[in-house]
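A single protein chain has been omitted from the complex, and every remaining protein chain is retained in its original position.
And then chain A:
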């Protein structure tokens, strides 16, 4: 049973990437729908298996650790696998209708989409540092390709910027990996932890951790390394922006978070933890402020991503030398923030894409009067905004509530201010878009009406993000499941 689930999870995206390479856009869409069905079923199956039996290590193809690829299937990983399945299939269905099938280069959307998906699954499940690197590169290269699909000079420029930033980030990460291997003689995260239990911390290994985290922070667009993100996410086609903001930046963060949780205590220090937290807070404030000032709709959403990513990095100070319960609260809060932001931001980008399609302009002030023509998309946008503003009962509220408790529980009250200011500023930029849409103007009555299914998909995502707060306990319960330690290297 597990064999088939794992095979389905890792093999189908790669197989579908090759299959869709051979077809044109329309046929590729049909093939993709089949693949999405398989992926959703397999992800759901794996989630059910783990929530029933707990996590386990899985050696791919029966090859054991140093030689083969060992996958770590735990509650958090399957939760993200399932999240990927939900968001990516929504974006896949949306793209099938949204993207113009007549432009010949658009047929490469499907192969890139599937390579992206396989890279994401590899990162969620990867257990050793080098395979995580390969997964990250697969994600980055296909994401860059997806941004470049826009085809115009601006899109290529943004994708080149993105590519250079991503490559620099991966090299910094890989240099850290090289140092770690030189130091510990193993690449598996569990193996390093095991080694550290028996030996004193070697000098210079903090540098390796710092390099890896810095590289990953660049790939996650942490302030002040965020400047590649808004052009890339803003100019890409809306389903692509949704995939990038919702999932791609989370992959590099996920690796950084796992490194920190496993190796932060022995190799990190308090100053570094506080510094990362401070940069995250700066991202929240600066990103939200810039989001309020953007003239283009999708740039607003992209800068809002910079801000929301900032919250994630509060994980570093809130889990360093604090009590077990506070650390757990912080981890749960961050997990919920990742999930709710992924759902809300995907909904927001897809809805923004509909609004852009309808008004024929990317500018915020062109939205005048769109509330009468596209109320459904605008409503999805606002509902997703509710989650970003972290109002109850949304997933964003539950996430920030947990983070608030963790900040107070660890005596680091200053992060509470960041949570409050960030919430207020996000309300400002969401309301700004809504206000622009409700203004009436006599001369603008030319609206194109997008296909009905384009409007339903963001609504579903926004509702999921909103409802996440109600079922957060169930979602988080999978994370705390026992994990079989045998088979650990």
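Note that a residue touches a chain if its C-beta (ideal position, glycine included) is under 8 Å from a C-beta of that chain, and two chains touch if they have at least 3 such contacts; residues count from 1.
In the analysis below, contacts and distances are computed from a predicted model.
One chain of the complex is hidden; its UniProt record names it "Na+/H+ antiporter subunit C", one of "sulfate adenylyltransferase", "CRISPR type III-B/RAMP module-associated protein Cmr5", "PTS galactitol transporter subunit IIB" or "Na+/H+ antiporter subunit C". Per the touch definition above, the residue from A:134, A:408 or A:460 contacting the chain not shown is A:134.
Across A:160, A:434 or A:479, the residue that sits in touch with the chain not pictured is A:160.
Only one of the listed residues, A:145, A:191, A:264 or A:423, touches the absent chain: A:145. Within the whole complex, the absent chain has one touching residue among A:34, A:182 or A:375, and that is A:182.
Only one of A:96, A:230 or A:422 touches the absent chain when the whole complex is considered: A:230.
Think of the hidden chain as still there; on chain A it touches residues 66, 130, 133-134, 137, 141, 144-145, 148, 152-154, 156-157, 159-161, 163-164, 167-168, 171, 174-175, 177-179, 181-182, 185, 187, 227, 230-231, 234, 290, 293-296, 299.
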